[in-house]
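Quick notes on the structure that follows.
Note that one protein chain of the assembly has been removed; the remaining protein chains are unaltered in position.
Take a look at subunit A:
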Amino acid sequence: MDFQEMHMVNVRRDGAIIEHFRSNIGRKVFILTESFPFLYIGILKDVVDDMAVLDVEVSHVPALEEKEWHVHVHSIDVFYIETGMGEKIPDLKNQQKGG
């Protein structure tokens, strides 16, 4: 069995995400991770090796907001980058009504 080949899928997946993130630096991104804190919304500031550097505007944990966070691309389960082509990521803090 060629173990090198087996690794290829993951390597290629991460490589593609890194590439995609690099080409979208400066844009707003929405990320879900399996582990805490689960949710980030912010500006994709940079990509350093396989770490996405985020200016986090919103998380569901308020104490983590308005800070720079480094997210390992391997831990990203779901993401959406606001490119102007599709839906806008909602401005949660300002759209909140009452409550």
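Simple rule for what comes next: a residue touches a chain if its C-beta (ideal position, glycine included) is under 8 Å from a C-beta of that chain, and two chains touch if they have at least 3 such contacts; residues count from 1.
Operating definition for what follows: contacts and distances are computed from a predicted model.
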| item | value |
| --- | --- |
| Identity of the absent chain, which is to be given by its UniProt protein name, from "Copper oxidase", "Carbon monoxide dehydrogenase", "Peptide/nickel transport system permease protein" or "Na(+)-translocating NADH-quinone reductase subunit C" | "Copper oxidase" |
| Touching the absent chain when the full complex is considered, from A:I17, A:L39 or A:I81 | A:L39 |
| Touching the absent chain when the full complex is considered, from A:G26, A:P62 or A:G86 | A:P62 |
| Sites on subunit A contacted by the missing partner chain, in the whole complex | 39, 60-63, 90, 92-93, 95-99 |
